[in-house]
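Remarks on the structure that follows.
With one protein chain removed, the remaining protein chains of the complex are shown where they sit.
Should a chain be cited, it is by its letter among A and B, assigned in written order, with residues numbered from 1 in that chain.
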Amino acid sequence: MPPMLKKSLIYWAILSPLVVVILFPFAVMFVTAVRPRDELFVYPPRWGFSEFRWDNFAEMWVKTNFGEALFNSLYVSVLSTALALVLSIPAAYALSRYRFPGKGAYRTFLLMTQMMSPIVLVLGLFRLMVALGMVNNLNSLVLTYAAFNMAFTIWMLQSYFSTIPRDLEEAAWIDGASHFTSLVRIFLPLAVPAMAVTAIFSFINGWNEFVLALTMIRSSDDFTLPVQIYSQVAGRYQVEWHHVMAGTVLATVPVAIVFSWLQKYLIRGMALGAVK
Amino acid sequence: MTPAKRTTLAASALTLGVMASAAFAETTVDFTVAEYSSKTGPFFEEVAAAFEKENPDIDINIEVVPWDTLLQRLTTDIAGGAAPDISIIGTRWLLDFAEQGIAEPVDDYLTPEFKSTFIDTFMAPSVIDGKIMGLPVAASARAMLVNMDLFEQAGAKPPETWDELYDAAQKISTLPDSYGFGLQGKEIETDAYFYYSLWTHGGDILNADGTSGLAAPEAIEAATLYKKMVDEGLTQPSPTNYSREDLFNLFKQGKVGMVFTFPMLIPQIQEEAPDLNYQVMPFPEKAAKATYGVTDTLMVFADSDAKEEAWKFIEFAYKDEWRTKFDHGEGFLPVTKNVAAEDYYKTDKDIAGFAAGLPYAKFAPTIANWEEIADVTVRALQRVYLGQETPEEALTAAAAEINKIRGK
Partner (left out) sequence: MKSFNGFKPLAMILPGLLLAMFIIGYPVLDLAHTSLQEVSRFGQLRGFTGLDNFAEVFADPLFWGSLERTAIWTVTVVGGTLIISLPIAIILNDDFYGRGIARVIIMLPWAISLTMTAVVWRWALNGRAGLLNATLMDMGLLAEPIEWLAEAQLAFTVEILIGILVSIPFTTTIFLGGLSSLPQDSYEASMVDGATRWDQFRHITLPLMKPFINIAIVLNVIYVFNSLPIIWVMTEGGPANGTDILVTYLYKLAFRFGQIGKASAISLIMFGVLLLFTIIYVALVMRGEKDSAPGEEE
């Protein structure tokens, strides 16, 4: 057996228990989402069902105002990620390249901002947003997510940036390029994988965040996806599980696509390969 | 942008916004609607749209909030100074809202005719210190649902007393994969499930002097019976894993012989388990007839700056046509006399079965800190069901804790 095949089989064998456990809830979700409503509570519960009710998805889309919630989630996730990156990249660059007073304190402060869970801070955050007149405004989420994500994005970016050798930039400086040009022309392209990975983190945090969205956004037109889906379940006398699961399946798809597109940035040696 | 600049910008935007809305001379009424089902939001939007057509200068802004997060949402709103003008709340919270000065008494707004349209039993829980602090907006009484197929198979008869229930449960539990009595042990209303038994055994949540009634012999008797049924396998296993929804799902699957429930289960059965052969019966008796009446209240906020307009909307929303649609759609019992007089409530045998309990309905006591007290009760019951404490130990401890909370 060729070594690559043997290795692949061994690896898949090791990974398989985890893969099964990971895929199990998705299978449950999918199977519940496509079955007819009166088969939700059959006993004993079974994986099989009589027909693929793709209608469930369409019904759910209309009933739960899914399209709008999807757009809201995209808006918040993309903008908060962009904001976090714009603010973090210079900060991470400064941390990894320069020396300045208060550097240690700054890093500690960043770490401290991560320690407070939004749930704990929700009353105070709400009061802040009321004072700013931004309640029920998606931008309140953009600002808040960016602020909470920043410690992490700066930390991640800085770790990656520190692995990019200075020699390249210094060579450019010697050749007469300005700091700014070398930053843009030489450093940034090498930093793309790092930025891509950091962008994923930030995007997902925004996409899945729940407590703050629930508190800040009042009218159901402006709900983000997690809140919209949760509202189908929470406290109702009768939960339409087939719709709930359909909604969750659809909410997962964009993220899965983003994953498969961006996972290639984690290939070993890509950062170094460019260097060589 | 510095924070200072941002605040200034926000402030100017806010000012412009206020000026703009003043230019249109429109008052906005913020209405927080607790979500019962997927029909709730659309229903109130419909009422709002019809109202706005007749009153173009009033804008009704509806916010639908899931029940599980309603109290959290209202707490945050009030703490942040952004409370709505009117809201649906659980009547069990009304005293807390009233004591804190959040709720606005509505006696002055209520015309005698409007007041007379309400059924007294349902209006009563919203009256605190002689003042009406809100209007009943939804109501249910509880009853027992039995699975007639299981009864036939087991050769048992639907019980009218607790002894008969015990016998029936024994018979049904011998059938394969079937449980005689469904017992709820998880999450909201686990305590209510116990009160059903407590009341019909002659006990009460509070004694006449306001101390907790949980340590009384009737309470211990009721809890002991539940525990006995759990131990003997007459209930579904591990009741602490079954929330209200889980228990009702089990009933819909046809696995449970008897369960205590609310009228809103009937439309669910019709849609999800149309072949289920069920029957509505009153709670079994030992020492008293009883059922649990639950109401939700529509409350006006004392800090609201649109009370006149909000009241106008309330009067509109309580018109018979809207109440009928709401009560039928959600499966509630009517809170207004006109709707209660409809034939539907006499001829539909299911709803009539629930309504039959009204004359002896008991309500949760209107006391402060109800959520905390209910939690103490739930925890005690869970310890009993799990076998961690005897009914006497758990309930006596719970009663002591509750008395402490009540300051007695």
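Basically, contacts are C-beta pairs under 8 Å (C-beta built on N, C-alpha and C of every residue); 3 or more make two chains touch, one makes a residue touch a chain.
A quick note: this is a predicted structure, and the numbers were derived from the prediction, not measured.
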{"item": "Listed residues A:76, A:199 or A:251, member touching the removed chain", "value": "A:251"}
{"item": "Option from A:61, A:75 or A:173 whose C-beta touches the chain left out", "value": "A:173"}
{"item": "Interface residues of chain B (partner: the chain not displayed)", "value": "2-3, 71-72, 74-76, 78-80, 96-97, 100, 102, 185-187, 236-242, 246, 249-250, 253, 255, 369, 371-372, 375, 378-380, 382-383, 386, 388"}
{"item": "Residues belonging to chain A that touch the chain removed from view", "value": "4-5, 7-8, 11-12, 14-15, 18-19, 21-26, 28-29, 31-32, 41, 43-47, 87-88, 90-91, 93-100, 106, 108-117, 119-121, 123-125, 127-128, 143-144, 146-148, 150-152, 154-156, 159-166, 170, 173, 193-194, 197, 200-201, 204, 207-211, 225-226, 229-230, 233, 241, 244-245, 248, 251-252, 255-256, 259-260, 263-264, 266-272"}
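The rule is simple: only the chains that are shown with their structure count from here on.
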{"item": "Chain centre separation (chain A, chain B; CA means) in Å", "value": "38"}
{"item": "Footprint of chain A on chain B - complex, ascending", "value": "6-7, 10-11, 13-14, 34-38, 41, 61-70, 72-73, 75-77, 79-82, 177, 245, 249, 252-255, 262, 264-265, 267-268, 271-274, 330-331"}
{"item": "Chain A - residues contacting chain B, complex", "value": "37-38, 40-43, 63, 122-123, 126-127, 129-135, 214-215, 218-220, 230-240"}
